[in-house]
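All protein chains but one are shown at their positions in the complex.
What follows is subunit A.
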């Protein structure tokens, strides 16, 4: 018998012990195979079964997350020989992702356009669940390799979803645009990663020599590498100047897919950005690239560009696309400060944004189902015809604007105070600029968000219609629940925020 090298047993032990805490991801993998199998066996009629199974499975995954949440409350750990990192912040993000996925799975078949698709929805569920595995890995990745692989996993799933329904030229164009830009972004990022690896000699972001080696390398190339990697992540987060794909794709994709794109990859992207930044932010010797400054500038530009561009839009989904760009900018504000407090604020902000955004897109579906209404002009006078939906619309938009009493307001206060806290200690002018931009763009955002209530309630219909088709109650129930959550979190934010 040949002697086993000593490190091998050690590594095997590590893998074995990692597998034990890797339950949510294992569940997801199993769930994916199961849903895929059912989809293959029952073909077109599999939609319902796949959805039920998917929802039940996501609840199981959430339970597994909860287990992790309770264990890793104080301290994190590395998994699979330092390939993945598990700590409080990214477990919270994973739970957010799973909860959002659950909502999306419930919501998907309620969109008429998507439902009438001849392929059925079984494939969509399979793709979503596979992508959630990728999203989990994205927030946990601790090496450049896992980072890239998980991003690609999510990207491919997103490409498929965007192109799921391409009857019109517009959505086909949007899907193609998304794929091409996505590929280019990945390629750029891969180039940055290879430079990183070349200079540091390691793919492990948390390797003790990683930052030191990069610090010793030629500064210009390192700056280039960092910019390239940030560009790859920025494409997922859609901050300016990497937001150009957003309006077309959000408008062209079917509404539930837009809801998917505007929440899940974004949340995971923020998680990835945090894990990527952590080694640099906490290393006092790092001076090659001022992440705080660059990300602050990106945040300011994103807030301004997103919110101002939205003013001139007429299509509701396009308005929401630009508004989601604006929200990216605001959430970036929480990242640049990089304190434990701001991580909590970020998670809270992302949850609130996800709830409100899914709710609002659900309403876009609702009005499209009912009246084929796609632009704000189509909404004229519908407020009194569909009162519950319209009131919910107002509540959710108020939350997105950040006016009390709504969860969005509390999220805004939390982000503002985390930035303020840092300003108070460092007196960096850029922090003040962030605060002022955040405040100004809130007023700007009111301008376009209000267009929807304005048309719903204040304006009269152009042509008198006698028939207002009834819409299925299910979707409305979901929207009402989401609106209630928004209001309750507006009054009692500590119920949730203390858990983050």
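The criterion applied here is as follows: a residue touches a chain if its C-beta (ideal position, glycine included) is under 8 Å from a C-beta of that chain, and two chains touch if they have at least 3 such contacts; residues count from 1.
Following the convention adopted for this analysis, contacts and distances are computed from a predicted model.
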item	value
Absent chain [UniProt protein name; select from "Oxidoreductase", "Thiol-disulfide isomerase/thioredoxin", "Phosphate transport system permease protein" or "ABC-2 type transporter transmembrane domain-containing protein"]	"Oxidoreductase"
Of A:108, A:260 or A:416, the residue in touch with the unshown chain	A:416
Given A:150, A:171 or A:442, the one touching the chain that is not displayed	A:442
Contact footprint on subunit A, counting only the chain that is left out	339-341, 344, 384, 394, 398, 403-405, 409, 412-414, 416-418, 420-421, 423-424, 432, 435-436, 439-440, 442-443, 446-447, 450, 453-454, 457-459, 492-494, 497-498
